[in-house]
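Input: a single structure, listed below in structure tokens.
All protein chains but one are shown in place.
Naming follows writing order (A, B, C and D), and every chain is counted from residue 1.
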Amino acid sequence: MTKVRSRRIPSFLKTVSTHGSSPGSLKHVGEKKTTKPHITLWTYNEKTVEEVELQSIEEYGKHKRKDAVCWMNIDGLHDAHLIEAVGKEFNLHSLLLEDILNTTQHPKIEEYDDAIFVVVKMLHFDEKHDHVFVEQLSLVLKENCVLSFQEEPQDYFDHIRDRLRSGMGKLRSGGADYLVYRLLDSTVDAYFTVLEQLGETIEDMEQQFIENPDDAFIGSIYDMRREMLFVRKAIYPLRDVVLQIQQLASPLMQESTRPFLRDAYDHIIQSTETVDTFRDLLGNMLDNYLSIMSHRTNDVMKVLTIIATIFIPLTFIAGVYGMNFRHMPELQWEWGYPAVLCVMAAVGLGMLLWLKKRKWL
Amino acid sequence: MTKVRSRRIPSFLKTVSTHGSSPGSLKHVGEKKTTKPHITLWTYNEKTVEEVELQSIEEYGKHKRKDAVCWMNIDGLHDAHLIEAVGKEFNLHSLLLEDILNTTQHPKIEEYDDAIFVVVKMLHFDEKHDHVFVEQLSLVLKENCVLSFQEEPQDYFDHIRDRLRSGMGKLRSGGADYLVYRLLDSTVDAYFTVLEQLGETIEDMEQQFIENPDDAFIGSIYDMRREMLFVRKAIYPLRDVVLQIQQLASPLMQESTRPFLRDAYDHIIQSTETVDTFRDLLGNMLDNYLSIMSHRTNDVMKVLTIIATIFIPLTFIAGVYGMNFRHMPELQWEWGYPAVLCVMAAVGLGMLLWLKKRKWL
Amino acid sequence: MTKVRSRRIPSFLKTVSTHGSSPGSLKHVGEKKTTKPHITLWTYNEKTVEEVELQSIEEYGKHKRKDAVCWMNIDGLHDAHLIEAVGKEFNLHSLLLEDILNTTQHPKIEEYDDAIFVVVKMLHFDEKHDHVFVEQLSLVLKENCVLSFQEEPQDYFDHIRDRLRSGMGKLRSGGADYLVYRLLDSTVDAYFTVLEQLGETIEDMEQQFIENPDDAFIGSIYDMRREMLFVRKAIYPLRDVVLQIQQLASPLMQESTRPFLRDAYDHIIQSTETVDTFRDLLGNMLDNYLSIMSHRTNDVMKVLTIIATIFIPLTFIAGVYGMNFRHMPELQWEWGYPAVLCVMAAVGLGMLLWLKKRKWL
Amino acid sequence: MTKVRSRRIPSFLKTVSTHGSSPGSLKHVGEKKTTKPHITLWTYNEKTVEEVELQSIEEYGKHKRKDAVCWMNIDGLHDAHLIEAVGKEFNLHSLLLEDILNTTQHPKIEEYDDAIFVVVKMLHFDEKHDHVFVEQLSLVLKENCVLSFQEEPQDYFDHIRDRLRSGMGKLRSGGADYLVYRLLDSTVDAYFTVLEQLGETIEDMEQQFIENPDDAFIGSIYDMRREMLFVRKAIYPLRDVVLQIQQLASPLMQESTRPFLRDAYDHIIQSTETVDTFRDLLGNMLDNYLSIMSHRTNDVMKVLTIIATIFIPLTFIAGVYGMNFRHMPELQWEWGYPAVLCVMAAVGLGMLLWLKKRKWL
Partner (left out) sequence: MTKVRSRRIPSFLKTVSTHGSSPGSLKHVGEKKTTKPHITLWTYNEKTVEEVELQSIEEYGKHKRKDAVCWMNIDGLHDAHLIEAVGKEFNLHSLLLEDILNTTQHPKIEEYDDAIFVVVKMLHFDEKHDHVFVEQLSLVLKENCVLSFQEEPQDYFDHIRDRLRSGMGKLRSGGADYLVYRLLDSTVDAYFTVLEQLGETIEDMEQQFIENPDDAFIGSIYDMRREMLFVRKAIYPLRDVVLQIQQLASPLMQESTRPFLRDAYDHIIQSTETVDTFRDLLGNMLDNYLSIMSHRTNDVMKVLTIIATIFIPLTFIAGVYGMNFRHMPELQWEWGYPAVLCVMAAVGLGMLLWLKKRKWL
């Protein structure tokens, strides 16, 4: 799982070189972990459902059934041998396996002879750290079988499992391609949750923007734009991916699943539109922040200039008559002091009028 | 109805997660209300017209007629059971019903086997709060029948009702697809009204911009750009929607309705062009605001600098001869005072000339 | 005729709601006038030419000829009855008539069964008010007949009339479609004239930009960008319009007119390129204006800071020895005064050197 | 020849109205000249080559040969009669002749029945005035014949003439279309020369940018961006022109010339990429210039504020004890003066610490 922390570019937006290794050679690219990956196998059809936790991929043979859809979910990708074993068992292309292990992939879809391979990004908003986490989900659709690979155990798909258990809705009768749709749909739904939370943060920022923008405020705009950048790069390519799935002329895709995919596509469009709206709002905020700052600096300058324009000349006059020359006839005059006060008042007033004419007051 | 208030992002531009619910399950997404929804049923053909308020969807059977077009308008979406009943009565796809209830939809068109489903946004300018309200309108075109779903009772369609009653124009003889066109056309016409009012506000702002831009002015540009953003997101997708309706090869659409749809398309293009013009005008205003501020700050600074450049050195000279040293020969000179005044005048003049050379005066 | 004055958005860039009226119902949208519209009818072929001013549309029948091209030009659109009569006489679609009357149309082309309908914008530079005026020109091409509708009598087409009278060139023998081309070409040529004048204004601005940009200068950039915005919105859509005319597979268009339309298309491309160039120039000017202002403010600040840095500390020292404490031993020293002057000189020099090191001098 | 001087928009980027003249009527649009145009005629095939300077177009008949390619080059377009004579001799369309004479054309290609007409812009860097000159080159390819029209005699094609004379390379045997390619290629090559020189200027500017940006520097960025704008508008359309020539299915173009045109296309792509790079570099420079100015202004302000913050309060204290009240007890104190000095030191130190805490020191 890649953490989108401030000051760290998420790994799927950087690139990781595997320079020197042969294409198709299996090597996990991502953070290393030591816990054993979980393999969960569901075999279900309209009538029955079986749920087992496999200890090794070899156990799969015992549970294989011709009349049921199988869904194998693997949490944890750091064990390349396991993935290799899965590849052998399900007869997967070496490039496909390589892509599963490389968690720096961009979302994409690839059609192989007897399999459809989809890579998407799952998003999760971590409220404690106020950041979005990105995790890669790889899906392989084969005849009557779906393989899903996640980086870490998450609860995104719990409601799918609940429905499989209960047999409610179309899920148990929908076929493997319908399951792929449901997995994608859950992923997109998780985007909605993340975007809702980001939206609330932006509304708070707009509120703060009006009240009192300070250095921290600009920092939060900066962080937010950064976050939106990463979220956008995770969501955008999914548009094309789902469009391509819809248009696939593959026997693996049933006609009846198509309207659901169109629905998923609508949802992705909606997420990307939301991301765009947020970006526009942040951009608008920044533009206006600059205008306001510009205006305020102007305001501050005016006050300074008004004070200086009025008092500096007066102080100078006072300074002149504070000189200690022996022969300064004005100092001896009976009305010298009031006269100077009058002159000062006149100069001050003149300055005020001039400033008024300039519309600075 | 979604209110586009400042500091609130309208819900259709955010996303609302229905995480965990099965696709096609009916749940109203939007503000909850307690009033009972209104169901109005119109059945009309060239010769007759009947208008009834239904208490429940079951009453529809009594009014169904083979030789007439029916238009059922439902105001209020918070009663999911009602929508479900409508769905059953008219045999609508579960995803379609879900979309009707979810008022966070983006404008779109979807073709089902025996129905065309259109989602558009209605705009309404609330002069009291100076804001644009957005409401979702869902239209379902079936053979000889149009269903329209609004979030709240509004008077957008009153003139359509008037025409149905009076039998004027092409409406009574135009078929169900012509009615859909008229509903869309009224929606677009409401855009024109909103844009007219926004246009007047922008003209006022341009006037104020020249006279005296202040902090509040920037705030109003900010609010206006924000509003335009939301209006744009509501109007833009309609372009594609109407284009797609025009190009539908569906038996539900008559050839004779096509020129009218082309006309509606022209109107939408015109609205989007207007939105673009407004955005450009606001952008131009903001750019120029920054230039003017920059220029004014420069101006203010110049005045400050001129005052300081002339008087600070003079004040210093006065300060020197205000010192109380016992042995300051100049103080004893007969012409000391006039001499210092002359020196001051010379310094002041020199500064003035130097400033003149710099073109600051 | 819509006047593009500063602070007024030309009506064709706003939208005018005709809410409540049935589509195809005739109502003039634009400024009302009371003068009677002029109807001029030309009937010509290679051998003869006839020019009459009609008092009413009914007179048309008398002048109708099978072996000649007719050109009816109507100046003034405020008489909806007249337009309706024209529509009846020439059998025009109601939507077409509605579009003629609505002068807030964007340029477009529409093909009807037996007519081609073109809306373009005519531009006119008013040197007295330094503004561009926009007027709508609607053209209807029917078999052997051209109808043109203008908002006000103008002299754009006088040279076409001269040529008709004299029989020079291809005009009399060119057919109705060639006349449409000539009318379009004259319109585009008027764009050239307007752009030439705007170009001269921009050249003047560039000159002034170098000499002395002031508040008024920014204002003129602002006005110019605004004007370009409106001119652009009037010219741009014509590109597609003429392209579509070229590609029309209509019996109303002769093959021999096509190269001329290609030529007109080239001219429009050239106008749009010119508009783009002007926009880029204005944008470049504005960017550089901001840089220059930024640089000048920096310059002004430097001068202020230099003066303040040098004299404020010196003034402080003078202030100290201007205090009236009874026990200030330095004041009694024989060389106190020269010593303080030396200290002052040293401080001043030190400041100067420090400023020099900072490259501020 | 159009001179791209600062403050003058080159004529091909403005538009020149020929309002009132009939399309296809010949009138030279551009600077008028009085020198007689040069007509040079080359007739060559693999074996022979003949080079003559014609006095009038009528002499062409004497040199016409069926078994040779002819290349007629005309320098100077101000003699419309000459061009008309050429048109008659070679049977050229009147619109084509009009385009040759109008030197405000944008680059384009047009296919006529028996001719291909190409307009391109030649660029020339004038090192003395540090500006780019733009000249129009019109090429007409007819069967076995190439006509080229330039505004002024230039030496762009001297190496082509050398090769014709010497018979080196493919030129003499390549046919008329190959000659057209060579003329285009020479033109593009001249772009390279101009861009090389502009590139050097930009490198110099980047050097200066680091050392010391001043007002003149911004001016030079401005001029450079302006120049790039004009160069770009001259080069960009050529992309499409050469692409269209490549794709022409005309008997005038031989298959063997196609790879060479592809090569020319590559070169134009390279020029446009170079122009884009230069624009990006200038934009980047300008952005950074603004940042640096912003930072420096901030720096200057800090120094001013530090000086003012420390000395203004101190000067005030000194001012207080410089007052001449009779009853100021502190003045009489034995340790009054040192005490005040200590207070001043304390205030100054406090200010310094406060500034340090703010990280301004």
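The rule we apply is simple: contacts are C-beta pairs under 8 Å (C-beta built on N, C-alpha and C of every residue); 3 or more make two chains touch, one makes a residue touch a chain.
None of these values were measured; they are calculated from a predicted model.
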item: Chains in view touching the one left out; value: A, D
item: Touch list for chain A against the chain that is not drawn; value: 6-9, 13-20, 22-25, 93, 95, 104-106, 108, 110, 212-215, 218-219, 221-222, 225-226, 229, 233, 286, 289-290, 293-294, 296-297, 300-301, 303-304, 307-308, 311-312, 314-315, 318-319, 321-324, 328, 330-337, 340-341, 344
item: Interface residues of chain D (partner: the chain not displayed); value: 159, 163, 168-171, 182, 185-186, 189-193, 195-196, 199, 202-203, 206-207, 210, 259-260, 262-263, 266, 269-271, 273-274, 277, 280-281, 284-285, 287-288, 290-292, 294-298, 301-302, 304-305, 308-309, 312-313, 315-316, 319-320, 322-328, 359-360
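Just so it is clear, only the chains that are shown with their structure count from here on.
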item: Numbering shared by both copies at the chain B-chain A contact, with half separating same from different; value: different
item: Inter-centroid spacing, chain C versus chain A (mean Cα positions, whole Å); value: 42
item: Rounded Å distance between chain C and chain D, as computed from the means of their C-alpha atoms; value: 26
item: Residue list for chain A, restricted to those that touch at least two other chains; value: 322
item: Topology of the chain contact graph, where touching chains are joined (line, ring, star, complete, other); value: line
item: All chain pairs that touch each other; value: A-B, B-C, C-D
